[in-house]
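Other chains dropped; remaining ones untouched in position.
Letters A, B, C and D name the chains as they come in the text, with residue numbers starting at 1 for each one.
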Amino acid sequence: MLTDRAKQILSWYASDNVGVKTNLVRLINHGSLAGTGKFVILPVDQGFEHGPARSFAPNPGGYDPDYHAQLAVDSGCNAYAAPLGALEASADKFAGQVPLILKLNNSDSLAKMDNVCSAVTASVKDAVRLGCVAIGYTIYPGSGARNVMYEELRDLIREAKESGLPTIVWAYPRGNLSKDGETAIDVVAYAAQISCQLGAHVVKVKPPKDFIEQPEAKKVFEKYAIPTKTLADRVRHVVQSAFNGKRIVIFSGGEAKGTDELLEEVRQLAAGGAFGSIMGRNAFQRPRPEATKLLSDVMEIFRKA
Amino acid sequence: MLTDRAKQILSWYASDNVGVKTNLVRLINHGSLAGTGKFVILPVDQGFEHGPARSFAPNPGGYDPDYHAQLAVDSGCNAYAAPLGALEASADKFAGQVPLILKLNNSDSLAKMDNVCSAVTASVKDAVRLGCVAIGYTIYPGSGARNVMYEELRDLIREAKESGLPTIVWAYPRGNLSKDGETAIDVVAYAAQISCQLGAHVVKVKPPKDFIEQPEAKKVFEKYAIPTKTLADRVRHVVQSAFNGKRIVIFSGGEAKGTDELLEEVRQLAAGGAFGSIMGRNAFQRPRPEATKLLSDVMEIFRKA
Amino acid sequence: MLTDRAKQILSWYASDNVGVKTNLVRLINHGSLAGTGKFVILPVDQGFEHGPARSFAPNPGGYDPDYHAQLAVDSGCNAYAAPLGALEASADKFAGQVPLILKLNNSDSLAKMDNVCSAVTASVKDAVRLGCVAIGYTIYPGSGARNVMYEELRDLIREAKESGLPTIVWAYPRGNLSKDGETAIDVVAYAAQISCQLGAHVVKVKPPKDFIEQPEAKKVFEKYAIPTKTLADRVRHVVQSAFNGKRIVIFSGGEAKGTDELLEEVRQLAAGGAFGSIMGRNAFQRPRPEATKLLSDVMEIFRKA
Amino acid sequence: MLTDRAKQILSWYASDNVGVKTNLVRLINHGSLAGTGKFVILPVDQGFEHGPARSFAPNPGGYDPDYHAQLAVDSGCNAYAAPLGALEASADKFAGQVPLILKLNNSDSLAKMDNVCSAVTASVKDAVRLGCVAIGYTIYPGSGARNVMYEELRDLIREAKESGLPTIVWAYPRGNLSKDGETAIDVVAYAAQISCQLGAHVVKVKPPKDFIEQPEAKKVFEKYAIPTKTLADRVRHVVQSAFNGKRIVIFSGGEAKGTDELLEEVRQLAAGGAFGSIMGRNAFQRPRPEATKLLSDVMEIFRKA
C-alpha cells in the first residue's frame, strides 16, 4: 500500500509508463525509510573512480563487492548503486534483497582527457539482466563534451523507460568552471535544472557552497535576494530549481569526514528539503558497526524532517 | 471548418502528408488567434539555456513547469514549447488543453564549445509519446558545426514527417559572425532561407537590425535598393526570403523589455507581414495578470494586421 | 521510342538496373532537346549557397520556388534541380510536368569550415517521395574532408540505384588548391575522372581554364602535347577523362555574365563535345522573357552540335 | 566432473549464463593444469605487435602459425591466444585440440598515435565461427582514448556473453603515465580493478614493480602500510584489487629472459596468489624442446602453489 507522500511523488511522474512507476515505488518502499519519500542510497563506484587502495584500504572488507551489497541490505538503505563488474559479482547472491542501481558510465583517475567525459561501461540491457530497479548516469555540465553526454543520456533514458527503469542522474559541474565554481550555488542549481530538463527521475548533486560562479547569475541572486548563507538555504534553492521540488533531489557527502560534521551536514540537507543522501566513502570506509550506526542516524534525521 | 486563410497556408505544404497537415491545422486553429493564420507561442527553455534563477527568480511561480503550461492555456496561445523534462512534468496534466511543441535540442551557458552546437536532448518518439503537435530544433547558421546541425535536422524532419509532425526551426546565426552580424538583416534573411530549404514548416528568427554583415550582400542590398530602415521593412525582406511568404515565419522578442517598447516592436512585426510572435521571458517573467494582459494585447495586434 | 543516340548513351550504363535506365531516359527524353542526347538543366540552389538577396533581388519573382519550376517547364529544360525545401514547396503543383533532381547536399556562405564539406540536407527517400528522377551531390576534390564526401556519395549512389534513381555529381575542386587551380584543366579533368570512378551517371563541372595546377600533370600535358588553348580543346580533354566520353558531362556557366559572352562559351562547350549546360543565375536572374530566349538559344546551339 | 576449486571459481560468475560458464569450464579443465584452477596460456600476437623478424627470427619455425598451435597442444597449455589471421590459418587443423582465444584488438609498432588505442581487427562472430572459447581485448588505462576502448569492450563483452563466450582483458596502463608508472603497483592494481568493473572474466596484467605512481595512492599505501617489497606482496595486492580474488588474474612475463630468472618470477607470482601465467616470447622463441620443458616447469610451480 502506498503512503500519501509516495502517491504525491508518483503524481509528478504521471507521463511515465507503469513499469517506470513500479520501479520508483520499489525505490520508495524499500528499507528503513520505506514510504517516507526519503532516500538513503549506498553508492560504491570509488574503486573505478579513484582506485582500489584509495577506496578500500581503510576497511579492506570492501575489496569484495559482496561486502557492500550486504552492508546496503543490513543497514536498510533504499538501494545499492555500483558499476557493472561489481553488480555482476553480487547480483545473483543478493537477488531481490536490495534494489540495485547500475551506474552506466564511469571514469578513472589515470587518464587526462581534453574534455572530461565518462565512459559508458554498461548498458540498459545489463541493468535488466541483473534485476536492477534503475540506471545511473553521470553528466559533467560545463564540459566541452557536454553534447556527447547529454545525447548519450537521452538515448539511455529512452531505452530505460522502454524497459520500465527510471534514471538517476549524477550531476557534477566540471570543465569550463573555476574549482569553487564546481560547487557554487548557482552552478549546482543549474546542474539540477539541466538534469530535470534532460528527463532525470532522480537528481544527485553535491551540497552547494555559498559562492556564485556566473556574473549573470550573481546579478539575479542579488537583485532578488535569494538566500544562500546556510546550507539549508542553498539546498532549498537547488530543490526549487528541480521543477519546484517535483523531482527527487538527493545529495552526496563527498570526501570522508568526521561523524559530527557529517550529521550536521545531513541535518542541513534535511532542513532544506533534500529528499535524501547518497553516502559512499563515509559509510563503507568506516568499520562495519560504525557504518551501520551512521547510516541509521542519517536515516533518522531524514525520517524526522 | 477551415478559414480561407488557413486553407491558403495549407496549400503551401501540399507535398506533406495528411498527418503533418492535421497538426499544422491544430496549431492554426487553437487559441485566441484560431483561424487567423497568426500565431503567438509561449516558449520556455530558458531554465536550460540560461539557468533557473536567471529565468524564474523574477516570478518564482515559473520554477514549476505547470505554471507555464497553465499560462499558455489561459492566455490563449497557439502552443507551448519546452524541452523534454518540462513536458514530461506537465504533459499528462494538460493533455489536450494546449498544443505542445517539444524542443529537441538545447544548450546551456556553462560549457564553452569550439563550435557552437546544441545537444539533442529528446527525440521524435518522445514528442509522439507526449502528445505533441510539432517538434522544435535550433540551428546556428555560421557555426563550424553547421553540418552536424543541418544533418541532425534532416533526420529529425524526416522522422517527424513519418509521425505526422511538422517542424519548427529556431534559426540563430552564430559563430563566424560579428556580434551585430548575428541579427544583421542579410544574415537573418539568409537564416530564414536556409531553414526553408532544410524543410522547416515554421521558421523562428530574431527581429533583424538595420545592419548588413556580408560585403557581397551589401553590394546587392545597395544596387537593388532593398529597404531596411524600419523593422517592418526588414521583416518584409525576411518573410520574402522565406519562399516569398509561403513559409510561416515568426519572431522572438529577445530579452525582457518594457511593455510599450515591446508592443511597438510587435506592431512593426505585424506591419512587415510576420506570422506571429514567440514570446518567452517577456511573458513568464511578468506577474501573471500582466503576462496575460500582454499576451492578449500582442494577439490583438496580430489579429488586426 | 528511343533515338539511336539515346540507345547509345544507355548502352554505357549497361550494368545499371532498369529503374535507373528508365529515369535516365526520362532525363534524355524531356523538353526541347528530347532525344538528342543533349541536356540543358535549370539548377536553383543559390538561395542556400549564396543567400536570398544575392540570388533573387535581381529578379524578385525568384524568391518564390514556383517561379523556377515554371521557368523550367516553360523553357523546355530537361530538368529542374533544387534543394529539399524548394522541391517540397513546388513538387506537388508541378508533379509530372518537369523531371526533378533533388540536390542532396548544400553549403551556405556563413560558416567557415576547417575542411570544406557540404551538409547532406535531404535523402534518397525524399527524392522518391517527391517524384524526382535523379539525385544530385556535390564533391569538393582537394578538400581534407574528401573521404567524408566520397563515402557519403558511395552510400547515396547505392541507395539511389536501389530506388531506380541515377546520380548527378557536381564536382568542384577546392581545398588544397590555388584559386586558379580550382578550374585548371588538369584539375577539372581529374575531378571528372574521380566522379566517374565514384559511379556518377552524370558529371557536372565548371568550364576549365588554360592553366595546369599540378607539376606532375604539367610534365605529361607537355610531353604528350595535349591541346588546352581553346575552351573547346579543354572540354574535349574533360570529356575524354570521363571514360572517353562514355559518361554524360555537362558544364555550368558560373557567375552571371553578358549574353554574347555566354553564348560564345556555350558554342565552345558544344564544339568540345559537352553533353550540355546547367544554367542557373544566368537564367533566373534575367527578366523572364530574356531568360526564356536565352535558354532557347542555348538549346539551339546544342541541338546543332 | 568438476573439482571443488573449479566449482568455487564458477560460483564467482553466478550472474553469467550457462554458455559462458561452459566455456570457463573448458578453460579450467584443459591441459596439464586441468581442474586446478591454475592457468598457463600461450599468446602469440607479437608478429602483429612487434613485427615478424623481431618475433620469429630467433626460432624460425614460429613464422608458421601452426607451430604455435602445435606447441600449445603438446605442452598442455590451457589455451592458445592469437589474432584473427593466425587462427584462420590453424583453427581448422587443430579444431577441438586446444581451447582458442581470439584476440580482438591489436596494435602495430609502425604508426604513432595521438592517443594509444589498438585497432579492433576481429569480431565476436569470428570467434564463434572459429570455435573459440573466449575473446581477448586489450585496454590501455591512462590513454586519452580510454573511452573508446572501454566502450568498445562493453559492446564486445555483451556480444560475447550472448554467444556464450567469456572475456579476457589484457590491461596495460599507458599514456598519461611515467614509464615506470606503467608497471607501478598502484597502477597495475588499479588496472585490474578497472578490468573487473568493466566485466572481465579473466584479467591479464604485467608483474608490478615496487614503485607508486600516483601521489594520492602513495599516501594511502603508506598510511595503511600495504606491503610492496616482494613481487609476491605486490601480486597479492593486485589479486585483492580484483574483487578480493574473485576474478581470475594472470600475469605475463614480458621480454624474453633467462630461465632461472623466469622461474623465480613465476614462483613469486604463485606465492602471491596469481591464477597463472600467460607466456609468449619466453616460450616460442626458445627451441622447441626447451620451450616444452619451460612450460612444464611453470605448470609444476602453479600446480604446487
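List of remarks:
The definition used in the following text is that a contact is a pair of C-beta atoms (placed from the backbone, for glycine too) under 8 Å apart; a residue touches a chain by one contact, two chains touch by 3 or more.
What you see is a predicted model, and the numbers here were worked out from it, not measured in a lab.
Of 5 total copies in the complete assembly of this structure file, 4 are presented in place.
Just so it is clear, only the chains that are shown with their structure count from here on.
In a view that ignores chain A, the other chains are joined by touching into B, C | D.
In this entry, chain A maps onto chain B through a rotation of 70 degrees when their C-alpha atoms are superposed, rounded to the nearest 5.
Under half of the residue numbers at the interface between copies chain A and chain D are found on both sides, making the touching surfaces mostly different. Centre to centre, using the average C-alpha position, chain A and chain D are separated by 36 Å.
Taking each chain's centre as the average of its CA atoms, chain A and chain C sit 58 Å apart.
Annotation for chain A: no residues touch two or more other chains. Taken as a graph of touching chains, this assembly forms an open line, each chain in contact only with its neighbours along the path.
Touching pairs of chains, sorted by label, consist of A-B, A-D, B-C. Taken in their complex, chain A has these residues touching chain B: 12-16, 141-144, 146-147, 150-151, 154, 158, 173, 175-177, 186-187, 189-200, 214, 216-217, 220-221, 223-224, 226, 237, 240-241, 243-244, 246-247. Considering their complex, residues 47-48, 50-54, 57-58, 60, 63-65, 83-89, 91-93, 106, 108-114, 117-123, 125-126, 129-130 of chain A touch chain D.
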